[in-house]
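Missing here is one protein chain; the remaining ones are kept as they sit in the complex.
Moving on, here comes subunit A:
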Amino acid sequence: MKNGVKIDRNNRVIFVKDLEKSFGELNVLSGLNMDLFKGENLVVMGRSGSGKSVLIKVISGLLKPDKGVVNVLGQEVDKISTEELQALRLKIGFSFQSSALYDSMTVRENLEFPLVRNLKNIKSKEVDKAIEEVLENVDLPQTINQLPSELSGGQKKRIGIARTLILKPEIMLYDEPTAGLDPITSVEINNLINEVQQKYNTSSLIITHDLTCAKLTGDRVAMIVDGNFLTQGSFDDVFNTNDERIRGFYNYNFINDNTNKKLNNFK
């Protein structure tokens, strides 16, 4: 249990078995197995190009697997009909690395979009209430009439998360939630991920290469190397190893942290 959320180890919300995915001759995922339990935050770490984002896109049905089983909330995403997949997607929130806010719409319209399109009989007062609530939860009520181009990187991430939360998903998929953000904003986003887990009782799959993010948000951490999980467990278990492929990852971040400290001292 972390953040006061109980993890139900008997209830798998995502179940991946022997997953393979290639692009041409490039094998990205090769026989990957994964479980995500109800109420759990699972962090998947790995180098750029190791297949982290491909994994999350296969789970959300944006990419089709070449082989293997991808089961989300009891349904195999690559075997169900388009209508069933759309219904399933209402239970999955996807926070994109680039935030992927609709440029031509204001924050209100961005938040309104999934709501009015999926809940046909919803009244305008209910829409307003849901938007207010979700903006309060991400602490950005003042941005309601702004365009995405007027927001900072951190604000975009928050609104991107708010847009997924408005449909009250059971599973959250975060693709590099802290990429490109300053350390303070990164910590705020990490806290938000934990708050989402508590308030919305979500199970989350967090793709990142940020050690701080993994440490702060993960109940369990899995390290992906060459298209498969090399190891998984608690943050300390994963990084208490002599495996160079993991140590190198850790050391790189450690060097960066030290460099940042030196720079701060210099300033």
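The definition used in the following text is that a contact is a pair of C-beta atoms (placed from the backbone, for glycine too) under 8 Å apart; a residue touches a chain by one contact, two chains touch by 3 or more; residues count from 1.
Note that contacts and distances are computed from a predicted model.
J.: Report the protein name recorded by UniProt for the chain absent from the figure; options are "L-lactate dehydrogenase complex protein LldG", "Phospholipid/cholesterol/gamma-HCH transport system permease protein", "Carrier domain-containing protein" or "Ferredoxin subunit of phenylpropionate dioxygenase".
T.: In UniProt, the chain that is not shown appears as "Phospholipid/cholesterol/gamma-HCH transport system permease protein".
J.: Looking at the full complex, which residue from A:Lys52, A:Arg163 or A:Arg220 touches the chain that isn't shown here?
T.: Checking each option in A:Lys52, A:Arg163 or A:Arg220, the one touching the absent chain turns out to be A:Arg163.
J.: Give the residue, chosen from A:Arg12, A:Lys52, A:Arg89 or A:Lys157, that touches the chain omitted from the document.
T.: Here the residue in touch with the unshown chain is A:Arg89.
J.: Just checking the interface: what residues of subunit A touch the absent partner chain?
T.: 57, 60-62, 86-87, 89-90, 92, 94, 96-98, 100-103, 113-114, 117-118, 163-164, 167
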